[in-house]
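I have a structure I would like to understand better, so I am pasting it below and will then ask my questions one at a time.
One protein chain is absent from this view; the other protein chains keep their places.
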Amino acid sequence: MPFFRNALSIALLAAGACVAQAKPLVVCTEASPDGFDIAQYTTAVTADASAETLYDRLVRFTRGTTQVEPGLAERWEISPDGLTYTFFLRKGVKFHTTEYFKPTREFNADDVLWSFERQRDAKHPWHDQAARGFPFFESMEFGSLIGNIEKLDPYTVRFTLTKPQAPFLADLAMGFTSIYSAEYADALLKADTLDKLNSQPVGTGPFVFQRYAKDAQIRFKANPDYWDGVPPSEKLLFSITPDSNVRLQQLRAGACQIALYPRPFDVPGLRKDDKLAVLEMDSLLTSYVGINAAHPPLDDVRVRQAINLAVDGKAYIDAVFGPDAATQAVNPYPSTMLGYDDSITPWPHDPERAKKLLEEAGHKDGFKLTIFTRPGGGPTNPNPALGAQMLQADLKAVGIEAEIRVIEWGEMIKRAKAGEHDLVFMGWAGDNGDPDNFLSPNLSCAAVTSGENYSRWCDKAFDSLITQARENNDPEQRAALYRKSLAIFHEQAPWIPQAHPRQFTALSKDVDGFVQSPLGSNNFAKTKRK
Amino acid sequence: MLSFIVRRFGLLIPTFFGVTLLTFALIRLIPGDPVEVMMGERRVDPQMHAAAMHRLGLDKPLPQQYLDYIGKLAKGDLGESLRTRESVWHEFLTLFPATLELAIAALLFAGTLGLLAGVIAALKRGSLFDHGVMGLSLAGYSMPIFWWGLILIMFFSVSLGWTPVSGRIDLLYDVEPVTGFMLIDTLLGDEEGAFLDALRHLILPAIVLGTIPLAVIARMTRSAMLEVLREDYVRTAKAKGLSPSRVVFIHGLRNALIPVLTVFGLQVGTLLAGAVLTETIFSWPGIGKWLIESIGARDYPVVQNGILLIACLVILVNFAVDVFYGLANPRIRHQS
Partner (left out) sequence: MTSLTTPLPVDQSLLYPSPLKEFWRAFSHNKGALAGLLFMLVIVFCALFAPWVAPYSPSEQFRDFLLTPPAWLEGGQGRFLLGTDELGRDLLSRLIHGSRLSLIIGLSSVVMSLIPGIVLGLVAGFFPRLIGPAIMRLMDIMLALPSLLLAVAIVAILGPGLINTVIAIAVVSLPSYVRLTRAAVIGELNRDYVTAARLAGAGLPRLMFITVLPNCMAPLIVQATLSFSSAILDAAALGFLGLGVQPPTPEWGTMLASARDYIERAWWVVSLPGLTILLSVVAINLMGDGLRDALDPKLKNAA
C-alpha cells in the first residue's frame, strides 16, 4: 500500500514538473518575521514578508522614492482645512485564493473599515487579539488623530482628522495600514481561530502565502489576479540567513539571487565579482549619539558642544560605517528630505577648542560619564560598540573619562528611556520620508516625557517650530520652519550626529527589475531572473 | 529492579517542579518586559503599555502568575509565544527535529569514529597512532567550537566549495515538512537530488557539533578498553586460543561499552542544548537559537516552556542512563 501511494505521488510530481517551471527567485533575508499580521509588528523583516508581499494599502510609495501614489485607492480628495480625506477605491481587486480561504467577494470599503477599526476601536472583536497592541498605530497616535472613518458607499471611504497632519497621506502608505480581508476575518471569528490571521495571511498583494518554516524559509507564489500586473517571478522564496557573511557566501554559491544588507566593508569585494552587482542608495537612516541634557554637566550647552568638537566624525565613518558607505551626519535627517540645510557644517574635530569650552564651563579637570551601547548592530549602525570605543578614546583626549556599558538591547532601551545614560548610541529609520517623522519622535518635548527623546533635551523654540511645521500643509513654509529648527538643533548640540548609512543590496547579475527603497523596504513584485 | 526504577523516577518529580520554578524566576529577573522590547526606540504610551501587560496577564502578582502557569501545564497547555502568537508546542515541534537530526548525526559521527579510534589506540598502546589519537582528542575537547565552525566553513565551504555554507537544504527543493527530519522528508518527497543535498548540508554542522563528543568518546573507549584487556576473562579467552579479533570485539568491546555508553548518554543532553553555537554559525533552524532569541525578546512562555521541554529531555535521558547503568551494574542498583 505505501508503495502504491509513493508511486502515485511520483507520477503526480512528474506531471507537475512538466508544467513550465520558471526560475524561482530566492532572497537571503536576515531574520525570521515575527508573524504575518503586520499591524502587530514593527520590524523591517516582518514588513518585507507581509506588507510588501501579501498586502496593499490605500496609497503606496512610488518604487524607489518616498512619493505617494495611488494603491487600493484610485484617487483621493483632501479638504482645504486638511481635516477630511476622501478615498475612492479601486474596483475589481481580488483577495488571495488559498487552501485555507476562498474569497466570495472583491475588495471594498468594508475591508478598509475593518483594517482601521480593529486597531482604533478598543471594543472591536479583534482589538484584543493583538495582545501586545498595535505598536505603529499607537506610537503615531492614530487613535487620537483619526476622529472618524465612514463608508460613504462600497467604494468610497472618508477619514476625518481631529487636527491637520501634513504627513498623513504618507503615513497611510506605511505597512501598519495594510488592508486585510474583512470576509476572511469574519470566517476566522466564526471558527474561533483568530490566531490564524497571523499564521495564514490573506491579502490583495502581489504574492500569495504558501509556507513558512521558522528560521529556515518562507515560500510565496505569484498572485495570478494581481491588479497591478502578475509578478514575473512565479515563486518567491525567502531564505532566512542571519549572518551577513553567510548571506554573501550563499549568494556567491548561487543558493540565493539577492542578499539583503551586505556589510559595507564587504561591498568593495563584491564589486570585483563579475557575476554580482551591488545596488546602493541613500536611505532614510540616521545614526547618532544622544547626549543626556538632563544630566549635569551635560545640561550645559558648552559641554555638549565640546563633546561634539572632541569627536573625529570622519574616522567613525571609516572605521564603523565603511568609507563611501555612509555620509557624515550633521542634521537629524538626511539631505534628501524637506528643509535640509546645506549651510550647516559639521562640528570640526578640534580638541583644543573643546578643552577651552570645558574650561569655560568649569570642567578644567574633566569629568566622568557613561556610554550606553548594545552588542551586535542593525541597519542604522552596523557596530555601535565599536563606535563607543572610538568615542571613549576621543573623549579621553579632552579629559573626559568615559565608561562603556554594552547592554543587551531590551534592557538598554528600558534604561535609556528611563534616562539612566549619559551618552547613548541610537539610530532612527525613517518611516515615510517626512521630516516630522524624525523630529517629533526623537527631539520634541513630548518625547522627553515618554522617554524616546534620548537626549532628554526640551527646547521651547525648537518645539514650537516643529509643531507649526507639522500642522502646515504648505511645503515651502514647512521647509522654512524646518531650516530654522535645524539651526537651533545644531547650535544646542543635543546629539552627536554620526552618519546616514547608505543602503546596499547585493544581487546576482541575472536579476532584473529590483529597485531599492529609501525606506529600507524590499519589494519583489517586479523582480525576475533573466 | 522495578523498585529501583520507581525510586529513581520518584526523584524526577521534585526536579521537574524545581525546573519550572527556576525558569519562571530567572526570566522574570531579567530587566525589561516584552512590550518594551517590541517597541524598541519607538514611543510607548504608559496607558497602552499597561493595557498590553494586562492582556498578556503580566500585571498579576508573581505567585498568581506562577500558579496560572502550573495550572496550564497540568492541562498540557504550554501557552503561546508573546512575539509570534504561535503555540510554544508548535514552534518547538517545527524547530526541534532540526536540532535532533543534527544531534543524532553528530553522535553517529562521534560514536563510530570515536569507538574505532579508541579501540585501535588501546590495542596499539604506545604506538604513533595511539599518540596521534590522544593528541587529537585533547585538541578536540579543548576546541572553542564556534571558532572551529568558522574555520571549517572558510576552508571547506568558501575556499574549496565542497559543502554548502548554511541551512538545511537548498530552497529550490520544495520539501513538505512531514516528520521535520530533512533526511526523511526528502526521501518521502521523492524530489530528485534533495536527499543528497540535505545530506551535504548536514555534514559540516555535524562534524562541528560532534567534535567534542568525538574526543571524549575516543578517550573513554581507549581507557575502558585498556582496563578490560587487563581483566582475567579476556586473558582467559586469549589463553583459550580465541582469535584476537574475536577477543577484542566479543569480550573486550562489549564490556568496554558500558562506561562509554554512559558518557554517550550524558552527551545527548549536552548536545541537544549545546547546539546553540553550532546553530548560530550555520543558520541552522533549531531550538538553541530560538531560546537565546526568546531570552532577548523576553518571550516568557517560550523561555519557560522551551527550557522546560529540554530539561525534561535531559532528565529523561539521564534517567535512562541511570537505569541502564543499574541494569548493567548491580552494585549501583543496591546503593541508595
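For reference, chains read A and B in written order, and residue numbers begin at 1 within each chain.
Just so it is clear, contacts are C-beta pairs under 8 Å (C-beta built on N, C-alpha and C of every residue); 3 or more make two chains touch, one makes a residue touch a chain.
Keep in mind that this is a model prediction, so the values were computed, not measured.
*Asks:* Since one chain is left out of the picture, which of the remaining chains does it touch in the full complex?
*Replies:* A, B
*Asks:* For the chain that's not shown, point to the residue among B:Leu150, B:Leu199 or B:Val323 touching it.
*Replies:* Within the whole complex, the residue contacting the unshown chain is B:Leu150.
*Asks:* Among A:Ala31, A:Leu83, A:Ala253 or A:Ile404, which one touches the chain that has been omitted from the display?
*Replies:* Residue touching the absent chain, from the options given: A:Ile404.
*Asks:* Looking at A:Ala31, A:Ala277 or A:Met390, which makes contact with the chain not pictured?
*Replies:* Of the listed residues, the one touching the omitted chain is A:Met390.
*Asks:* Among B:Val35, B:Met48, B:Ala103 or B:Leu291, exactly one should touch the missing chain; which is it?
*Replies:* If we include the chain that is not displayed, B:Leu291 is the one touching it.
*Asks:* Tell me where the left-out chain touches chain B, residue by residue.
*Replies:* 11, 14-15, 18-19, 22-23, 26-27, 29-31, 138-139, 141-144, 146-148, 150-151, 154, 158, 219-220, 223-224, 226-227, 270, 272-274, 276-277, 280, 288, 291-292, 295-296, 303, 307, 310-312, 314-315, 318, 336
*Asks:* Tell me where the left-out chain touches chain A, residue by residue.
*Replies:* 244-245, 248, 263, 265-266, 269, 312, 315, 318-319, 375-376, 382-383, 385-386, 388-390, 392-393, 403-408, 411
Just so it is clear, only the chains that are shown with their structure count from here on.
*Asks:* Please tell me the distance, in whole Å, between the geometric centres of chain A and chain B computed from their C-alpha atoms.
*Replies:* Distance between chain centres, rounded to whole Å: 37 Å.
*Asks:* Under the touch definition given earlier, write down the residues of chain A that touch chain B in their complex.
*Replies:* For chain A paired with chain B, touching residues are 6, 9-10, 13, 24, 26, 34-35, 37, 40-42, 128, 131-133, 135-136, 138-139, 195, 198-199, 213-217, 219, 237, 239-243, 246, 249-250, 253, 255-256, 408-411, 413-415, 417, 426-428, 441, 447, 450-452.
*Asks:* Give every residue of chain B touching chain A within the complex, in rising order.
*Replies:* It is residues 30-46, 48, 51-52, 55-56, 80, 82-86, 91, 94-95, 98, 153, 157-158, 161, 164-168, 170-172, 174, 177, 190-191, 280-281, 283, 285-286, 289-290, 296-298 of chain B that touch chain A.
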